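Excluded from the complex is one protein chain; the other protein chains are retained at their positions.
Naming follows writing order (A, B, C, D and E), and every chain is counted from residue 1.
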Amino acid sequence: MTVIALTGAAGRLGGYLREALAKRADKVILTDRVSPEGLRANEEFRQAELDDYDAVHAALAGADVVLHFGAIADEAPWDEIWGPNFVGARNVWEAAHQHGIRRVIYASSIHAVGMYPRTQRIGVDTPHYPDSFYGLSKCFAENLGRLYWEKRGIESVMLRIYSCAQPNNERSLGVWLSPRDLVQLVEKSLDCPIVGCSVVYGVSANSRCPVSNEGAKFLGYEPVDNAEEFAPEILAAAKPDPSDKAQLHHGNVFATGDLGVSAVALMGRAEDGEG
Amino acid sequence: MTVIALTGAAGRLGGYLREALAKRADKVILTDRVSPEGLRANEEFRQAELDDYDAVHAALAGADVVLHFGAIADEAPWDEIWGPNFVGARNVWEAAHQHGIRRVIYASSIHAVGMYPRTQRIGVDTPHYPDSFYGLSKCFAENLGRLYWEKRGIESVMLRIYSCAQPNNERSLGVWLSPRDLVQLVEKSLDCPIVGCSVVYGVSANSRCPVSNEGAKFLGYEPVDNAEEFAPEILAAAKPDPSDKAQLHHGNVFATGDLGVSAVALMGRAEDGEG
Amino acid sequence: MTVIALTGAAGRLGGYLREALAKRADKVILTDRVSPEGLRANEEFRQAELDDYDAVHAALAGADVVLHFGAIADEAPWDEIWGPNFVGARNVWEAAHQHGIRRVIYASSIHAVGMYPRTQRIGVDTPHYPDSFYGLSKCFAENLGRLYWEKRGIESVMLRIYSCAQPNNERSLGVWLSPRDLVQLVEKSLDCPIVGCSVVYGVSANSRCPVSNEGAKFLGYEPVDNAEEFAPEILAAAKPDPSDKAQLHHGNVFATGDLGVSAVALMGRAEDGEG
Amino acid sequence: MTVIALTGAAGRLGGYLREALAKRADKVILTDRVSPEGLRANEEFRQAELDDYDAVHAALAGADVVLHFGAIADEAPWDEIWGPNFVGARNVWEAAHQHGIRRVIYASSIHAVGMYPRTQRIGVDTPHYPDSFYGLSKCFAENLGRLYWEKRGIESVMLRIYSCAQPNNERSLGVWLSPRDLVQLVEKSLDCPIVGCSVVYGVSANSRCPVSNEGAKFLGYEPVDNAEEFAPEILAAAKPDPSDKAQLHHGNVFATGDLGVSAVALMGRAEDGEG
Amino acid sequence: MTVIALTGAAGRLGGYLREALAKRADKVILTDRVSPEGLRANEEFRQAELDDYDAVHAALAGADVVLHFGAIADEAPWDEIWGPNFVGARNVWEAAHQHGIRRVIYASSIHAVGMYPRTQRIGVDTPHYPDSFYGLSKCFAENLGRLYWEKRGIESVMLRIYSCAQPNNERSLGVWLSPRDLVQLVEKSLDCPIVGCSVVYGVSANSRCPVSNEGAKFLGYEPVDNAEEFAPEILAAAKPDPSDKAQLHHGNVFATGDLGVSAVALMGRAEDGEG
Partner (left out) sequence: MTVIALTGAAGRLGGYLREALAKRADKVILTDRVSPEGLRANEEFRQAELDDYDAVHAALAGADVVLHFGAIADEAPWDEIWGPNFVGARNVWEAAHQHGIRRVIYASSIHAVGMYPRTQRIGVDTPHYPDSFYGLSKCFAENLGRLYWEKRGIESVMLRIYSCAQPNNERSLGVWLSPRDLVQLVEKSLDCPIVGCSVVYGVSANSRCPVSNEGAKFLGYEPVDNAEEFAPEILAAAKPDPSDKAQLHHGNVFATGDLGVSAVALMGRAEDGEG
């Protein structure tokens, strides 16, 4: 019997994953602050705040593997992001250790390396270069996961997700992760016999993709979607803006906004799918 | 209204580009020593010698972007190549600056790095290693463009074109750039919202391609042609010549011929499409 | 007239190659300890033990190119592997030199670099890191071939073959080399006008392939098979074994077994196709 | 008038620095949980717990530069290390920002990269590889400082201190930082006109030093002590222990002990000078 | 009999070299626009403008080796720098070739790589990154020299000189080249049996030196002076200026000034020793 636990289950990315997880697992534990809708027969909801260790510990009981997708998915003031994104990550890995869970698949983000210029191709071994408190929390969790691998043998796959929202401007054409490619990425991360502690970018097969997954090819992830399908419409409507410095960095507006200020708001829409 | 200026408009590569440019721009300024044939309604010819700053300045007036394809397209004695290839490049970037033009797309060449052995894969960040005065002029112009980006904010895309002539020997199977892939490469260089100062190799999707465009993937260039279609006929007729040292270098005969001596002549045909 | 010599002609890999070689060459010299079956009209068998220089010298007489595929294809005690794999390699290159043969195509192996962790992608320039006496013999022969290139002008292509047996477990999904891709790889190595001394991995276009052939792309090798076709059946039957340390290294069980002990036996079947 | 603030002022490293700071600054603010002894005329003590933002903010008022040396200087359980080492670091940089302080000099540690094998030389650009919760807190603070540099223009020098205690075993011969070299390192970090966000290892000029400060040479740090003076006595008494795996990692026993368990205790003495 | 030719002989750097050259050579040819003062018995002056090929050719007649130190030693408008720095360099190498001269020792400059941030250590293999037209001329000449080595066997040593003027501000403490170290550098470049085409930084043994000559150690250059002797006085008088962005780049004010504008003037004194 296989049991998968999913944190952030009520979020948008969590929603993209639930059907596939329900099909392949005997049981799926869903955890979040509030219950997601429409529980399937083999889905079980367990409420938990991420910064509450006991709640997280209880939520992961019985799981074989954890998909840690819960977090504030935006730049935010320190006091707001500290608990769910930093403390929460520590709670998940520690509870995984206490339960003898073997693998954590983590929704990391491009923002762990977002300050690199976009004209510089980055790979899975590129050193951290966060662009925000949000990105800093991803660096923290990736390093934490590596510690748990070296010291306690818990495997991790760090999915550096770019943007899981449909492209709506020039900036986003290279960085889209389609929902079905997200599902594939998670499934390959589950299937791979041994992963150690690995990093992989969560992007579709976009023509304009500015990152390389060469170093993680052993996972077998082969995306099928390409944001180029949205290019004609977007480019036709584009008003070239040479002063848009956000486009010069992998982290987009996260790289240019002030610390602690919502980047989603700066982007002018609810891109909660931003990794 | 968009205005594109094209230098070297009467050359072969220029000829491949004119139709696509005329379609996408409101107006195309064509400049060269002599007028190209068959001007379209929105094409305007302005005669200019590249080493004449005033003429170049006048030619670029009103343009939003420049495609700088004018130059002697072969190794040549110093006194012949100096004016059009070195002074000409300086004139183009300086005039672009004076006119407030934002981007230059430059027909650079593999010969900027032609002395590398072909068994060593080279990428967009590989340091210069010219194989000829011709190649030296490409290094010069790439460095010049980088200066104008750092100091004056003019963007550049350096297209390191290999050979835009149809493959006719074993040596050329890996390095072909088909006319339609050239057009795509230029269009992607025009479309990309922000490019900084970037380098990309001008090659088709050849099976035997010895260079990597990984580092410029953010441009979205995805070639569709493959010189392998010519392989059966060429290989059938090939007389293996182990003494052909030109094949050991990316720069082909440019890498083995004497300084100042026409490589096109050495290759035994008018390969004026050589980048 | 073209004459190709093939050592190890009675082995499994040799068997995969014979038909294609017979078609393209005027004559194929087959050599091995025992005669392969079913000689074609233009195939000639010449018996030779690899560690017998005179026999090897005689066997290669008249050849234009040598495919050196003869060796013990498994980890083995020193006294058994010494003659065929080390002395044999020296004999082949020296005889090639004496005969004026221009190129050797060598069945090297992943085991020349098998101690690298599989989560670390390796390329054609990655330094040696053998996992066994068998792997050590491949390092030896690759270095030897490089010497003969530098000092005596004999070209070599080192094919670092992974596994040419049909995948039958999770471990082997990324590393398969299909027989027809092997044939293509050898043909491209024969066709390429000049190769110097080059390394290329012998793998199919597997989704989970953990090595990179980017650096050898000039050869034009474009595999067409993908072990992913075997994945559903294998993964369905897989019993995840977190203690299977062999999966953490490129060299699989060669990397974890004791020196001199048959890895084929450890793998539980006759995988003589192991490169 | 120059005002320097020193956190952790009552600790051992703080004690090594006070005299030199008092000489060069008009005023030195000392902060810690308890007051250090023997306040000089221009030293002022301000009590603060590092995890108390308001207290930290008050302590840094009026400073031009901060030396952040306060922290638990050992591996410790999560709940103990969390406040002073993580929250404390954030509080220091944020308060520095609020006060308009230009530079933070931080007592980072080798344990930010302690999992690398000691036979692998590491430099100032080597990616993080923490060996403990303690090391993780150093990675966190280094990344945090980089954020404050990119986004808010606060410069940082990250001093990756090895061990400031006198060598007493073979393991420590390469990694000593003498008190006077510590003082020099801090003074050079204060003097350098512009430092951006830089990393430098805190080690003396030890013959057996396993790290490189080449990349930070612009700071002008030139250590004068060498642990080799202790070698004869230590080596004479040494009982070679081939099973001492701690010696194989830069992080010593931090790299081999369990998460959360005091490494100082494992080392068998109070090495509170451990960076 | 050994004959050394020195261009720019009437300049300051030339002046530092004359005595040593006169001692080691049978004859020294001095060339410049105007005659230097105080010709020694074995010194001969030959007037030449660098952009006049015939004059340069005549000046180098009879020489065994050329020290090419003539050029405008500052950023300058294009029309002024073009002739002496670009055309002049070409004239020197071509004349050297025509005369069969074996080696050129060239006064290149840090400004060939001046746009790199000073916190990034650069070495002799770091790719070009010019900071000015002046720096561009150095890139040009270095590439030109490499061409003449590959194609015509003329050796070159490119001396990337920083500043040969006595340090007078914080910015210059790391980059001083003392006159006697300059002499040693030239002598070692003359003595070394074979140099190919090599690059070496012209800096003294400064504690704060931001570049590495590791890659050119085979030359045997071992500077003896250290600008640290000037540090106490300079630092005592320094008024820290956080807005001095010039300090963040290797090229100092060359990196921040406008193209074509004298950097020497910007620095507020006649630093004609600037390399």
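In this section, a residue touches a chain if its C-beta (ideal position, glycine included) is under 8 Å from a C-beta of that chain, and two chains touch if they have at least 3 such contacts.
Everything quoted here is computed from the prediction, not taken from an experiment.
Peer 1: Of the chains that are displayed, which are in contact with the missing one across the whole complex?
Peer 2: The chain that is not shown touches these displayed chains: C, D, E.
Peer 1: For the chain that's not shown, point to the residue among D:Asp51, D:Glu80 or D:Glu228 touching it.
Peer 2: Looking across D:Asp51, D:Glu80 or D:Glu228, the contact with the absent chain belongs to D:Glu228.
Peer 1: Check the options E:Ala76, E:Val195 or E:Cys209 and report the residue that touches the missing chain.
Peer 2: E:Val195
Peer 1: Applying the definition given at the start, please give the residues of chain E touching the unseen chain.
Peer 2: Residues touching the hidden chain, for chain E, are 102, 191-198, 214-222.
Peer 1: For the chain that got dropped from the picture, name the residues of chain D it touches.
Peer 2: Residues in contact with the chain left out: 117-121, 170-171, 173-174, 206-210, 212, 214, 228, 231, 235, 238, 240-242, 244, 247-248.
Peer 1: Determine and list the chain C residues touching the chain excluded from the picture.
Peer 2: Where chain C meets the chain not shown: residues 78, 86, 90, 94, 115, 125, 127-133, 135-136, 139-140, 143-144, 146-148, 150-152, 258-259.
We adopt the following convention: only the chains that are shown with their structure count from here on.
Peer 1: Just going by residue numbers, which of A-D, B-E or B-C has an interface where over half the contact pairs are the same as at A-C?
Peer 2: The A-C interface is reproduced by B-C.
Peer 1: Give, as an integer number of Å, the spacing between the C-alpha centres of chain E and chain C.
Peer 2: Distance between chain centres: 53 Å.
Peer 1: When the C-alpha atoms of chain B and chain E are each averaged to a single point, how far apart are the two points in Å?
Peer 2: Here the centre of chain E sits 33 Å away from the centre of chain B.
Peer 1: Looking at which chains touch, is this a line, ring, star, complete or other?
Peer 2: other
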